[in-house]
Structure formats: structure tokens, C-alpha cells
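What you see is the complex with one protein chain gone and the rest in place.
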């Protein structure tokens, strides 16, 4: 139940972030809906395709489509109020990447992939929706240019495998990794920490 | 036989629309060929990947590759005459999306997906080739910005499930849905109907 709530909150946050970007680009109603969907399910879709777990998850469970549709309706109706929610949205989004990272890792473990591949899968799950959103809106993906985002996923995912290697119980390691992803992301934004500049 | 002819006409129309966009962008011969292929088979490819029906359909049946290759040769040879064909092309394209929508839905039904997922699959089949074409040509996909396109697919696909729910015979519902997709698209273009503006 707890995981489910977080998963849905993450989906909502990703969908809203898609709506915001699509509306900035003045896309039409259909464009906004598609960008919201792609942002919310793009990462999980690529993950499922890469490991061959098809039909992809959102096609098997309608809760994602229903959640995203409801979110888009809500976001468009209250589009003028959305700016006041920026902080909450950022929190949802951050919680979302924490959970999505671990969902992806879990799937990789089930598919018996090596830890490094699992971490890659987790990072893809958490970040690829945003990448697709930016490509469809004809932008260089924001996570390639700014802030610590995927880096948080990679560090958190690696921490999970470190803990399980140290024989920490799986569910504790799982939770600790989520907390680490979220903490790194929050601290990076709060203190404006970015990746080292490689151009100087 | 009837379906096959329409399918091929749709493939031709999509391929020509790819050639036209690629030539506007001054791509080289290979670029034009690729864009033509991607436009014609992109939607079906994504559909097959999402439901895990691989190798994807154009790899198993060479009729698509042959049709598209012939179309590209023809389109390049007669590139100066293509503008006179715009109306016929638009008709082919519209018939194409009608049929592609239902082909996608049919595949979804066979994969035992929920109706809403089938409609999504149909819409992806009909519209994703054009999306890929525009991404490869570095444009925001035209269907996110203008006119009723995917909306026609969604309404037609939903109508199909409504009819089958009302126990209409499958092949009649199939045909009625194709006619509806085509009609909505034609009427939308004829009377310049667009999606409601969400920015006012």
C-alpha cells in the first residue's frame, strides 16, 4: 500500500511536469496529454523493452493511464494555480525518482542482471521519461545539462547493492537507497551542487 | 484483398509524406529513404515492440520494404509533380490512419489488452511514424501542434469498442470505426476544426 501510494504520487508528479513543459511550448491539447504520458511512463517503458518484459507495464495495468488522465485534466483546469504548487511538485518528483530508481533495480535483479546493469535500469526508469519529454519538445534533455539528477539515481542504486553485499536485509537496503536518492537530489538543489565542470 | 490494398495505399501515402518532409529539409538520398521508411513503419514498429510481438512486422514480411522502396524511387523521380498530387496524398494518408488505427486495435485485442490500451495502440500505430519523422527532422511533431489527427484515431477506436459492446458484428464495427476516423479527419480539415485552445 505504502509503495503503491508513492508510485502513484511519482506518476502524478511526472505527469504534471510533462504538462508544464508542453504548455510552455504551446502544444495543443493532444500534445499536452501525450507529453504528460510520455514523461510519466517513458522510463518504465524503455526499461521493460530493454529486458523484454512485454507488454510493457502500463499496458497491463490501467491504473497508470487512469492516474495520468486524471492528472492532466486537473492540471489543465488549474493551470493558473500550478505555479503555487512548485515546491510540492518538486517534492513529488524527487520522491518519484527515488522510487522509480528502485523499481527499475528490482526488475533488473529479477531478470538476473549484473548489479551495474540493474543500476543502469533504475536510472533509465527514473530519468528517461524526462529525456523523452525534452526530445519531443525539441530541447536538449535538461538532465544532460543541469544539476545532479541521474547521478542521485546512480549513487542510490549503488548504495543498495553495497548494503545487500554487506548482508543488510533487502527491504531496509531498499528503503535506505530511496532515502539516499531523495537526499542527494534535495541537497544538490538546495545547495546548488552540480557535477564538476569539465570544460575549464 | 480489400484490407491489403488499403494497407499498401496507406504505406505509400505515409512514405511519400516522409519523402516530402525530408526533401524540404534538404536531406541526402539516404536521409530521404530512411525518413520515408520511418514514417511508414515507425508506428507499427513501436506497437510491436510495446506488446513484444517481435521480430517486428516489417522484418517478417518484405511487402512493406518493397512498397516503400518503390514509392521512394517514384517520389524522387517525379518530385516536381508531387505538389499536384497533394489532394490524393491527403486522402491516402487519411485512409491510412483509419486503417492503421484498426490494425493496431486488432493487435491489442489479440494480445488481450484492455480496450483503452487497444485504442492507445491503434493511435500509436497511426500517428507515431509521423512523430518519428518530425523528431528525426528536428521539428516539434506536427500532431502535437495542429489539427485533429490522433483525436480522430482515439474517437474511432473508442467507437469500435462501443459497437462491439453493443454486440455489433466485429467486421461491421471494424469498418464503421475506420469510416469514423476518416470522416472526423476529413471534416476537421475541411472546416478547420481544431482542439480547444487551452491557453486563453
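Letters A and B name the chains as they come in the text, with residue numbers starting at 1 for each one.
What we mean here is this: contacts are C-beta pairs under 8 Å (C-beta built on N, C-alpha and C of every residue); 3 or more make two chains touch, one makes a residue touch a chain.
Computed from a prediction, not measured in an experiment: that's the story for all the values here.
Enquirer: Sort through B:26, B:83 or B:192 and give me the one touching the missing partner chain.
Expert: Only one listed residue reaches the unshown chain, and that is B:26.
Enquirer: May I ask which residue of A:76, A:117 or A:162 touches the chain that does not appear here?
Expert: Spelled out, the listed residue whose C-beta touches the missing chain is A:117.
Enquirer: Give the residue, chosen from B:65, B:82, B:162 or B:175, that touches the chain omitted from the document.
Expert: B:65
Enquirer: For chain A, which residues touch the unseen chain?
Expert: 49-52, 111, 113-114, 116-117, 120-121, 131, 135, 138-141, 143-146, 149-151, 194-196, 198-199
Enquirer: Can you name the residues of chain B that touch the chain not displayed here?
Expert: On the side of chain B, residues 22-23, 25-32, 34-35, 45, 49, 52, 54-56, 59-60, 62, 65, 76, 79, 135-138 touch the unshown chain.
Heads up, the rule we're going with is that only the chains that are shown with their structure count from here on.
Enquirer: Between chain A and chain B, what distance separates the C-alpha centroids? Give it in angstrom.
Expert: Centre separation, chain A to chain B: 30 Å.
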